[in-house]
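Step one of this worksheet: look at the structure below.
Every protein chain but one is kept in place in this view of the complex.
Naming follows writing order (A, B and C), and every chain is counted from residue 1.
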Amino acid sequence: MRRHARGALVLAAATALAGTLAGCGPAAHRADARGALESVAEHLDTASSAVATVQLAVDQAVAGRLPAVSADVAASDAAEGATDAVHGLGTIVVPDAAVGGADAPALRDQALAAAGQAADAVAAVRTWLDADGPPDALLAQLDDAAAALDQAHGAVADAAGIPS
Amino acid sequence: MRRRRPERWSGPLAPEPRPAGRVLDARLHLLDRQVLDDDEVPVCTLDDLELEPVDDGATPGPHAGTRPAGAATVVVTALLSGPVLRTRIFGGRPPSSRWQSVAWRHVRDLGTAVRLGVRGDDLDLTWPERWTRDHVVGRLPGGRHDPEGRS
Amino acid sequence: MIASDLLDVPVLDADGTHVGFVVDLRLVLDGPPDGPLARPRLHGLVVSPRSRSSFLGFERSAVRAPWPVAHLVRRRHRGTFLVHWSDVASVPTPGEAADPRQEAAVVLARGMTRYDARL
Partner (left out) sequence: MKKLLAVALGILTAIGGFLDIGDLVTNAVVGSRFGLSLAWVVVVGVVGICVFAHMSGKVAAVSGRATFEIIRERLGPRAAGANLVASLAVTVLTLVAEVGGIALALQLASSVDHRLWVPVAALAVWLVLWRVKFEVMENVTGLLGLALVGFAVAVFLLGPDWGALLDQALTPQVPAAEGQATYWYYAIALFGAAMTPYEVFFFSSGGVEERWSVKDLATSRLNVLVGFPLGGLLSISIAACAAIVLLPGGVQVDALSQLLLPVAQAGGKLLVALIIVGIVAATFGAALETALSTGYTLAQYLGWSWGKFRRPVQAARFHVAMIVALVVAVGVLMTNVDPVAVTEYSVVFSAVALPLTYLPVLVVANDPEYMGEHVNGRAMNLLGTVYLVILVVASVAAIPLMIVTRAGA
């Protein structure tokens, strides 16, 4: 009885540890090129989400519906997300191989460029919130970044065979 | 150590004649119940019971001689708490010098909780509560403030 | 002696056959008066043939609900009986490991009676 209890305890601890590792561990270490591209697509999704968030925030701040302080917090959270995506993409090692007829390292570089553009655009939102000028240039910059992300995501998804 | 599966008994069980006093099962009705003092303040959880043989002059049972204590009647003399909890969980047995007990004569009522007829502060086993009160909580500002507004 | 010296301990009959485990101690409040209540006298041991766990107590009460839980516990404790203290021949001596390979056990007297354990 006591022995069973101890066994169960050890098992529970091991499961919890494995769960934590699986949950928090680096998801980026995937050996093959296809797996690496899947990770690239995930980071691109994160960056797109950050851009979409600030687009909504800017629209509503312009319309006078969202207080400036709250918009600033949303923008800074989004900036954190976009920067994380850039860092994540930077650490992915893509094997020098062709996947789905496309050059995998080149796809990674395209993704990195798009994410970098997105991070810049999101960061620009905070400056704009402080300066409070007309939003047209900013919105155009965000649209461009979103388009670049879409394009990169499309290319990666085609190559890796993920539904986009 | 693995033990052989106990043999199944298929014979009938004798009906138990109802004893004269109130009947309680230790684990079912006493162990792990909350112990409250005279003012309904929790004192401890009932972690174990102290059992002692008594020589009350009753005729010893037919097998009394082989029993280690040598007496036929065993009674509960005290409620135990404290270190006996650790050993109930992890096994082993603390030396009797470390048992923290409340004598049975302080028990006033048995129900969904065990009620004592004395104040918890007068019992030895509440020393950790008193220590925490005197050295930590009582020294923080407002520690003696009554949240319900009774003076 | 403390209650946990007896609880969960294997029970052997006079021939050394394993008959179960002590799952509870039956107490009766008819001892000498001691404070507001009489002293509880150790009346007997509740022995379950299969399991050391008995926390829910369904096998000894008339409660039949919730049905699946009550049913499972009763099944697991089928054959639970009460043995009077006077039918107990020996109990393990606390602190004295007789033989480390042999688990301490309660030994019942020859000709002991199995009583119905219901409360």
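Rule of thumb we're sticking to: a contact is a pair of C-beta atoms (placed from the backbone, for glycine too) under 8 Å apart; a residue touches a chain by one contact, two chains touch by 3 or more.
These figures come from a predicted structure and were not determined experimentally.
Engineer: Any idea which chains on screen the missing one touches?
Structural biologist: The omitted chain makes contact with A, B, C across the full complex.
Engineer: For the full complex, which residue in A:Asp72, A:Asp120, A:Asp144 or A:Asp158 touches the chain that was left out?
Structural biologist: Within the whole complex, the residue contacting the unshown chain is A:Asp72.
Engineer: Contacts of subunit B with the missing chain: which residues?
Structural biologist: 27, 31-35, 41-47, 81, 85, 88-89, 112-113, 120, 128-130, 132-133, 136-138, 140, 142-149
Engineer: Considering the whole complex, not just the chains shown, which residues of subunit A touch the missing one?
Structural biologist: Output for subunit A: 5, 9, 15-16, 18-20, 22-24, 27, 42, 45-46, 48-49, 52-53, 55-57, 60, 64-67, 69-70, 72-74, 77-78, 81, 163.
Engineer: State which residues belonging to subunit C touch the missing partner chain.
Structural biologist: Listed in rising order, the touching residues are 53, 55-56, 61, 63, 65-69.
Everything that follows uses one rule, which is that only the chains that are shown with their structure count from here on.
Engineer: I'd like to verify one number: the distance from the centre of subunit A to the centre of subunit C, where each centre is the average of its C-alpha atoms, in whole angstrom.
Structural biologist: Distance between chain centres, rounded to whole Å: 63 Å.
Engineer: How far is the middle of subunit B from the middle of subunit C, if each middle is the mean of its Cα atoms, in Å?
Structural biologist: 17
Engineer: In subunit A, what residues contact two or more other chains?
Structural biologist: none
Engineer: For the complex, which residues does subunit B have touching subunit C?
Structural biologist: Within the complex, subunit B contacts subunit C at residues 1, 3-9, 11, 13-16, 19-28, 30-31, 48-52, 54, 56, 61-63, 66-69, 72-77, 80, 84, 87-88, 93, 99, 103-110, 117.
Engineer: Note which residues of subunit C are touching subunit B in the complex, please.
Structural biologist: Of all residues in subunit C, those touching subunit B are 1-7, 10, 17-20, 23-32, 34-43, 46, 49-50, 54-55, 57, 60, 79, 81-82, 85-91, 93-95, 101, 103, 109, 113-119.
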